[in-house]
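Shown here: the complex without one of its protein chains, the others still in place.
The letters A, B and C name the chains in turn, as written, and every chain counts its residues from 1.
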Amino acid sequence: MSAEPGRPWPEAPLLFERSRPGRRAGRPPRPDLPEVELPDSLRRARAPRLPEVSEPELVRHFTALADRTFGVDTGFYPLGSCTMKHNPRLHERLAGLPGFRDLHPAQEDDAAQGALELMWRLQEMLAEVAGLPAVTLQPAAGSQGELTGLMLMRAYFADRGEERDTIVIPDTAHGTNPASVTMAGYRLEKVETDARGNLDLEDLRAKVNERTAGLMLTNPSTLGLFDEGIEEVARIFHDAGALLYYDGANLNAVVGISRPGDMGFDIVHYNLHKTFSQPHGGGGPGGGPVAVRESIEPFLPVPRVVREGDGFRLDHDEPKTIGRVRGFAGPFGVFVRSYAFMRAYGPALKEMSEAAVLNANYLLARLKDVYELPYDRLCTHEFVLSARALKKEHGVTALDVAKRLMDYGFHPPTIYFPLVVPEALMIEPTETEPKERLDVFVDAMRAIAREAEESPDVVHDAPHGRPVRRLDEVRAAKSPVVRYLFEDHPVLVEAE
Amino acid sequence: MSAEPGRPWPEAPLLFERSRPGRRAGRPPRPDLPEVELPDSLRRARAPRLPEVSEPELVRHFTALADRTFGVDTGFYPLGSCTMKHNPRLHERLAGLPGFRDLHPAQEDDAAQGALELMWRLQEMLAEVAGLPAVTLQPAAGSQGELTGLMLMRAYFADRGEERDTIVIPDTAHGTNPASVTMAGYRLEKVETDARGNLDLEDLRAKVNERTAGLMLTNPSTLGLFDEGIEEVARIFHDAGALLYYDGANLNAVVGISRPGDMGFDIVHYNLHKTFSQPHGGGGPGGGPVAVRESIEPFLPVPRVVREGDGFRLDHDEPKTIGRVRGFAGPFGVFVRSYAFMRAYGPALKEMSEAAVLNANYLLARLKDVYELPYDRLCTHEFVLSARALKKEHGVTALDVAKRLMDYGFHPPTIYFPLVVPEALMIEPTETEPKERLDVFVDAMRAIAREAEESPDVVHDAPHGRPVRRLDEVRAAKSPVVRYLFEDHPVLVEAE
Amino acid sequence: MSYLSLTDRDREEMLAAIGVSSVAELFEQVPEGVRLGRELDLPPALGEAELARHVEELAEKNVHSGRELSFLGAGMYDHYVPSVVDVVLSRGEFLTAYTPYQPEMSQGVLQAIFEYQTVICELTGMDVSNASGYDGCTVAADACFVARHVSDRRKVVLAETLGPQVRQVVKTYAPGFGLEVVEVPHDNGVTDLARIADAAKDAAAVLFQQPNFLGCLEPAPELAEAASEAGALAIAHVDPMSLGVLEAPGEYGCSLAIGEGQAAGNWPSYGGPHYGFLAAKGDFIRRMPGRIVGETVDLDGRRAYVLTLQTREQHIRREKATSNITTNQTLLALAGLATLSWLGPDGLREVGETCLSLAAYARERVPLEPAFDQLSFKEVAFRTPIPAREVVRRARERGVHPGYVLGRDYEGMDDVLLVAVTEKKTVEDVDRLADVLGEVCS
Partner (left out) sequence: MSYLSLTDRDREEMLAAIGVSSVAELFEQVPEGVRLGRELDLPPALGEAELARHVEELAEKNVHSGRELSFLGAGMYDHYVPSVVDVVLSRGEFLTAYTPYQPEMSQGVLQAIFEYQTVICELTGMDVSNASGYDGCTVAADACFVARHVSDRRKVVLAETLGPQVRQVVKTYAPGFGLEVVEVPHDNGVTDLARIADAAKDAAAVLFQQPNFLGCLEPAPELAEAASEAGALAIAHVDPMSLGVLEAPGEYGCSLAIGEGQAAGNWPSYGGPHYGFLAAKGDFIRRMPGRIVGETVDLDGRRAYVLTLQTREQHIRREKATSNITTNQTLLALAGLATLSWLGPDGLREVGETCLSLAAYARERVPLEPAFDQLSFKEVAFRTPIPAREVVRRARERGVHPGYVLGRDYEGMDDVLLVAVTEKKTVEDVDRLADVLGEVCS
């Protein structure tokens, strides 16, 4: 029963609180065979305390949790850098076809030709988009694509007998870049962003040398700006014998317009769950294929999907490979979705990026008079505003604006990233939003700016219309409760 | 944008209001063939004004509408007479198997053996449950089952050269019964309910004669009471040469416990969407198979599913058949679900009815001290309370109680039916509800009774937590607006 | 497997609260004499995994449209069902809701039905549509019941080219309505105007189908006119997927328009569940059978939707109701709404053009005589040199189901094969059909 009659959000007890001894849903098959004796040392002594619930309650539980979750299907989700576009339902049908869903990854190649063909065709299409010839589909996400790319650099230079230990990264970089650098065993060198939001070429020249293995760059950058000096940047690194890595998180801005390979990048990762519409599933799954130049191809992970005559097979023996970065050939279900997505657009994929950039610039044009724009340029598929002024004048922060947007029915943008912009609001509408949605979002953003002036408290106290209000995050981190503890579970909530 | 920031229910414009000229989602295949000339008299002059929306907006639209709809998956739905039990998700998988979903109904019998076998097995199981030998699966719902049953009576008596024109129906009957009687061309004779909620045998004897074709009875009745005199009732009709029709809407109370055929009924309909778990889909689909005695079998609708050796076929020529009551052999997808449901329980189906009756009696026991119980007996799978006292003392009606229950997170029970109980609240929990749900429902019902006394206004003004408050239903019926009228659409709402 | 939620402990506590000692006691109200003294004789219970496997094995025994190239139509068509339909069908709130008796709990489904009614009215050129009927057959009987009440005539006329099952259902219902049924034969595949005009004289209504069951386009406007002039209601049975290119019945004098909705958004599913639609001109609004959703406002003046005009319905009018229908086909109708909205006006027109073109191409390409010299929408009837059943048998051995044998329903048509195409078929598919028919007929 709703503890507060009339409050539209029903209570959502934990599954374990819905549990009752002896209650159950599933009943697995029990063949008429003798039970097997196990030595006590191997036999489980105490049963795991899994929930004991009936199927009806299980369905209601997940339905209730879904109702407390906001997705692209629910509404506008301009989360910068995450490319939250529409995810076609067709893809769920296709990924669920028995021929794919029930196909064992160790199935013989001759009995998996359809799957192999799909992966091979996807590789070809991705290669064309990146302007680089060789693709591996194996990496599980963008971050793993980064790590794979760095391992490829290591293998490439080792093969040439070169000792290079440094990776250059701009101050606007996403956190995964430096983290990947460390995991790959490289040193980090930071480079500044100039006044127009491009890489600072002076700073760059000073930092690139014979120890430099390469650059990791997102272009357009996390500021949503295309680096106008990209050709010179590439020259600097290539002249130093170093490589350029392209973080594909922002590829949605330039598909069919400018290809990383043509920009001078040697290694590229794609985020299939951003540009190519794999639904993000509340955190994952994703896909992070990597494309490279001929010179780097020999080092790609195995197995590789190769064509032989009219057939396709998994090639496991590549002498120079870095090895394997995940199980099997990659997240196949993700490939089905991205393959379908690219086949739907065909050569018109360019229109996708054009619409994404048009939508972003339209929002920018209609918002920059009320929110500060640190880099006053046309943007690409996303842009970064600053709430610095609002904060100074009315004590309303980027966080406050984000929370208040919830009350207007929108998911907030990315905030406080990139770090170079104070009180950053990073807004990415994507190509699938209709103009009306953008207009009401503009209305909301402008209304909030007014509220910040006229009634800042309503903004500070936001959100008002969600299942919970703002959380005590410090408490969560100081004395972490990261699992249910049954009878020992701390009672956080007086109310209950 | 939410017109009222913080209000958790987003606006839900009509699809036609989301429409923009030239916007589209689907693009059908266009083969490279010449267009066909049609005479102007046949060629459409003005295009239908279907919505012009993109797929992303279409998905959001239906998602938003679903969020404004309450189902069994959302919570407790004790809508009396409707048997709102859990609908296993497995059934959706099974009905969606290509072998069923993509099977054309005109496919040759030899290429539809699996479908025919499933229907035949379902007939067999339903026959065992009813205690009658012959089953037709064709009727589309309970009401059509009723009509089919009455047509069978007509054919049966015509075949015997008997002139009978009257059907006897109790005052507790569901509205479909009298309506079906009229559509079947019969006269209606009403019979009273006695003080214990059984048929009034005196009244009955007085009304049954040689003009009587039969009785239509729901047993247990819509009061949720099993007719204790059913044997005598059957005798009265059979002695008069008349037939007994069993309205199966309440079969959920007696499966495996008492069979209509054994009670003396000659014709029975089942509601597959009640007892046998076909989800009701916000209004339908359903399934209303009919079972009959040997003597009536020759008149059943065609086609009939028959077994021949190890094979199955559709039998179209039955000389005495009443004909066909709907297309093909019936709502096959519904059969898949009900078949799976019955196979899951097997002989333990009886436990389903036992749990349904236990749940109902538990609720009854815990509520009858605060709400009036017109017939003070143990109930079966449902029971009827009266808010008459609440109304007299506090002006709180059954309708008010129903609306207030919404604020506690429950779907209201059926109200103002059956007609013989003033301010009726007809409550059917079904077998799939856990005790905790029943307990919180009891708490809510008792809380509302208190509120009726202490703060009747909060009850009168309910619901408070739904997307809309109470509606102006009179206005809806007085000047009906039953379709969107585009530029001519009346503006009902000042706000907009 | 069971879907019950009660534990033994729950049971004990509940029995105690009720004040009985066993569940059996609860059933003492059931007279000894009518109790089932034994266990139900049903096959053993199955767990979900076993049940799934068993039913999958049954499904595998069927030859569905993924297993052969099928040109079966004859009332059920394999138009493409777009994936947006899955959103409607998979949302538990739509799937597991009952009829929206409590509008505050069901605004979503009510609004969707209102949108469905609008789409049907737009397609058919009518003013009011109900929330759906059982299927394309029963809505014809419903329509006759309407005619029966607005006229004192006691006869309905059915064109013989109206679907055989539709006619059979009307004939099954008619006696109860006190209606006599007269059928008017076709002439070279279409209905004879003169004979319709004649039969309509003392008829309450005339029902015909466009495109008709034989795959031919009827002179629909003339038929409607003939009926109206004779004082009978003109009722057209139409294919929703044709109404992007074919004129709306409301535009050529029909009082009611009915049809089978399957083609628009439902899979064939061996015959159901699907939805039937029934729409009418405004004057018939209070005689409409079935649910109707109307627009109104709530106490705060917010727009809202509700089941309306319920005085027509059986729970109020009882024996005087306009129909006995309660449970209808809402979920399937909403799949139709999603499909037609996904297509939009352009998409629907394109589907129609594709059907017209492919049918014309089939007429040329297939090496058989067309049975009728008429225009086709998406079906063409061909004469076969050997019995059509045999043609079907042989073609299926080659992986092609060539179509429907009209001899199943029409005297003297054992050598007529009705071939259906939809936008899902390609030119290559039609070529393959033509080649196979060439082989098996020579």
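The rule is simple: a residue touches a chain if its C-beta (ideal position, glycine included) is under 8 Å from a C-beta of that chain, and two chains touch if they have at least 3 such contacts.
Note that the structure is predicted; figures quoted are calculated from it, not measured.
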In the complete assembly, which of A:160, A:320 or A:469 touches the absent chain?
-> A:469
Candidate in contact with the missing chain, chosen from A:180, A:193, A:212 or A:275 | A:180
Touching the hidden chain in the full complex, which residues of chain C are there? Just list them.
-> 48-49, 52-53, 56, 66, 80, 82-83, 86-87, 90, 92, 423-424
Just the residue numbers, please: which parts of chain B touch the chain that's not shown?
-> 20-23, 26-29, 54-57, 59, 63, 73, 88-90, 92-93
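Criterion: only the chains that are shown with their structure count from here on.
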Most remote chain, CA-based centroid, reference being chain C | A
So how far apart, in whole Å, are chain A and chain C when each is placed at the average of its C-alpha atoms?
-> 45
Chain A-chain B separation of Cα centroids, rounded to whole Å = 46
Gap in Å, rounded to a whole number, between the CA centres of chain C and chain B | 19
Taking each residue of chain B in turn, which ones touch at least two of the other chains?
-> 23, 55, 59, 63-64, 67, 72-74, 85-86, 88, 432-434, 463, 466
Among the residues of chain C, which ones contact at least 2 other chains?
-> 1, 3-5, 10, 48, 82, 84, 87, 92-93
